[in-house]
Each structure stands twice: as C-alpha cells, then as structure tokens.
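As you look at this complex, bear in mind that one protein chain is not there, while each of the others sits in place.
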C-alpha cells in the first residue's frame, strides 16, 4: 500500500468519514504547503503530551504545565458537591457547561449502551463510575444526563439498576427533563414530548 | 390554459407542492380509473357540507348529522374548565389530544406571527380570541401552546401583551415547558434547551 | 370515516404524499375560501371531459373543442416519419419536446418494468405498442428513450427482445446516448458514464 492509500485508510476510520472523503483529505494535504502537514503532525503529537484524563470525571483536559490531576471543573471547590451529572461523552459535558445552568460535578461515561449490549463494561466506564461513587461524599442527587434516544434511555435504565444497590436512600437519581427542544413544532413532536411539555409548563 | 395546466396550477398552491409535483398529480388522476376522480370530487364537496367550524375553539370538525355548534372537545363537560390552551392550528390541537396529557379546553389561533408582522389580526384570530375570553368563566390558566421556534416565541410575546389588559390577575399565563424532545442528543441541543432540561429534571 | 379523514385518505394515494401531508392538504382546503374548492372540483371534472388519450402515441392531450383523435405532435405532418421514440410517461415526452432536439414521433409506454416483473403487459403498454408498430410505415429507427437507471435498462432489454421478431431488419433500434449530464462532476461519475463521455466527445 502506498502512503496515499495508507493515509486514506487511516482517515476513513475518523467518525463520519468514508473512503472518498478520506482520499480528498490526503490530496488536500498534498496540495497544501509543507507547513500545514507539519502543523498537523505537531498538533497530534502535542495532543497526547499536553492532554491528560481527569482523575475524577475522566474527561480529557489540557495540562497547561500544571502538575494537577484534576480538570478545571473537578478542581473548582465552589461548585455544588451535592450534584453529580453522568454524561455520555466529553463533548456533552462541554455542551452542558456552555448552557450555564448546571453548577455541580460531572462523570464522563465514555459512551452509551446499545439495546441488548452484552458487555456493558466494555462500552461504558461502569466500573470506574462505581469506584468514583465510592469516595464521593455529600452527594444528594445523581442526574443521568443521557441523550433522549433509545441508546440513552437504555443506558439510563442500566445505570439505575446498577446504582440502586450502590447508593444509599438519601441520594436521588434523576433524568433530564423532557419538553420542547428549541426548533421543535408541536405537529411533529411525539406524545411523550408533548405530555412533558404540558407538565413542565412555566408561568 | 387547458385543463391539465389549470389543475396543475391549482395543485401547485397546496402546501409544499411545486409545479412539477402538481403536474404529476394531474397525470396520476388521468391514469387512475374514473372512479378515483369521482371519489376526489365527492370528498371535496362533502368536506364543506359535513365539516363546520366549532363556535368555541374555531377548529374544524365533522357535523355527523348533529345540529350542535360545538366540537367534541368543547362539548365535553367533563374537561377542566380552568385550563385553556391556545394552539396555532387544528393539527397541533390533534397532536396535543393524542398525547393524552392535557384535559382542558382549546382555542385554535389559525397560525403564528412572523417577526415584524404588521397586521397581526389578518394572520391570527386575535379578535376572535378576545371575544372568546370575554365569556369564559372559571378560567385559571391560559397555556400558550406555541411551536418552539422564532415565530412561536414571537406569537407568545404578542399574546402576552394583548392578554395582559384583558384577563384579571387571577388568570396565569404559561408557556409549554422546554427540555429534551425525543430524539435529541445533548451535543446538538442549544443552551436554552439544556438549561431547561436540567431545571425540569425528574426523579 | 368523516370527510376530513376520507379526503386525507384519497390525497395520501397521490404520488409522493404521506398521511401527514395529505391531512395538511385537507386543512388547506378548509381554510381557503369556498371558491378554491370549487375551482378544484371544476378542474378535476373538466379534466376527464377535455382531456383525451391520443390514438397514436397514447399521451393525454386537451381536445380544445376539436373532434380530432390525435395530439398536436401526432397530427403534425412535418415531423420525421422515420423516427419513433418510446418514452415511459407523458412527462418524459414533454421534457424531450422542450429540449427541441428531436423531430420524430413518440409512443408513451405508460411506465417502466421493475427487474423480475412477472406481468409486463400490466405495467407497460406492450400490446398497444405492437399494434401501433404494425401500421407504422416509413419507420427507419426506434429510439428507446428510457431513464438511465435499472428499471429503464430492464425495460429497454425487454423491448429489444419483444421488437426483434416484430420489426424488419431495415429498422434500427437505438438507445439514448450516455455521457455527462449537466451538473455531473467527473469524480462522482460512474465508469459507464465516463467511458461514453470520452467516446462521444465533441470537437
């Protein structure tokens, strides 16, 4: 395999990229001046050097020369220790943070469970979550911040079952509220969404 | 204009139909046996005969031989008189009814207001709404059941302003709850949706 | 079934229309003034009165008060009698006519054959075509004007086989030329298209 084909093959593993677009990427690199490929190589190499995984929430974060083992959120003492939100991936954590409404801590599950998944512990960080919960104190509520789709609901069901024996009665388990997402029209909303939109109406 | 072009022109006014599909409709009618065109003509003619507009909520409903002036919802005495939901169109009323969560009455506004609309009373049944509210008794809450888009929000703002002088302090005005609609992923949800999904979380 | 549901059901048979859009059509009619529904009914009723099928090419055409049994194309003596193009549907005949490049006669087949179709004579006017060819004189070439997709190719293969025994050796059977359609990029063209684009290059 020559290096055009080799690099195409690698790009074709990227999320959402097929063989044709992968090849376009390679030709794009060939057409750009050498500086661009060097920047790419440097950035990829720096990524593993500069980025580490937070010991608490397991998200990836930039070390920025600090020796700390915690990301900026987990090392922020002013946040609400009584709340822990479990989210599928780093990018979901970022979305919630940007929304500005949540001030508790997070745990990044690393994915979601497809229906009938036989080896959940290979898909999501369930073992790590249990260990994490073990040493959490002052916890009052765990929010299952899952996507509002079949995988998300399946993951929430799985987590509820796993957590039930683990956490004491004082810790509530909640799920994110259903309702009208921005852009949704009533006509196209499903009954579940509409029922909740009415229940959660605001005055 | 021959009758192929004439009928194409009429179909091209149908919502979402362009000239090309309009013409396909005409050829479809030509290819079907005569019975189909006759069924279409009969159904269109029956529509105006059998369907009337409800005196209360202004939705269209089938008379079914009854002399009544109210649709099945408005003539149902067991519903909750303290709640009135204002929805843009008949089809939205149907969607809410199907969801099964709401047991109050409705008013069909007949549409929504685009931003900067100069003649709101031509777009929506605002005059009819005011008249309708005038004789409503026992009302405790008006729910603005608008779509979660710019037009819907604009219409809600307009209605709040119009209603403020009209209804007494005891009547609350609410909007449908925001949150995660079925199918939404956190990564693609906007901050408004995420903030409300957290606020309206359910245990 | 009330007349809203009845008319929805009829519209849902229209090509490309699902139950939801069918219902939108009905509400559209209800919201329009009475004149619009009347225009629709009149146009549908006029369609069957004013439109007849051409005795020769079998397309539909407006009679316009004339007693003639032939459409404007088939009754045009100045066209090239040596050429006959077989097209799937009326709308394809119109497209070819608008392109202005063809000056022969047409036959509308009434559709195309899906692969493995067991009853071709129910799908396409093969019997009518044979009868039509029987009394055609001066014919030198039959052009199979099929769509460039699997159904079109299947129909062309079927017609070639059927026609072989029917027409004499002096009548050629041709297919429309392959090449780059307007808008096509080389990168996305298939080998068949590219090979023919090279073969049919023009100086």
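Labels for the chains are A, B and C, by order of writing; each one numbers its residues from 1.
Throughout what follows, a residue touches a chain if its C-beta (ideal position, glycine included) is under 8 Å from a C-beta of that chain, and two chains touch if they have at least 3 such contacts.
Treat the numbers as computed from the prediction; the structure is a model and nothing was measured.
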| item | value |
| --- | --- |
| Where the missing chain makes contact, among the chains that are shown | A, C |
| Interface with the undisplayed chain - residues on subunit C | 87-89, 91-92, 95-96, 98-102, 141, 143, 145-149, 152, 172-187, 189-203 |
| Touching residues on subunit A - with respect to the absent chain | 2-4, 6-7, 10, 13-16, 21, 23-31, 34, 36-37, 39-41, 43-51, 60, 62, 64, 89-91, 110 |
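Here is the rule we use: only the chains that are shown with their structure count from here on.
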| item | value |
| --- | --- |
| Computed distance of Cα centres, subunit C from subunit B, in Å | 40 |
| Centre distance in Å when subunit A and subunit C are each reduced to the mean of their C-alpha atoms | 53 |
| Contacts with two or more other chains, residues of subunit A listed in rising order | 187 |
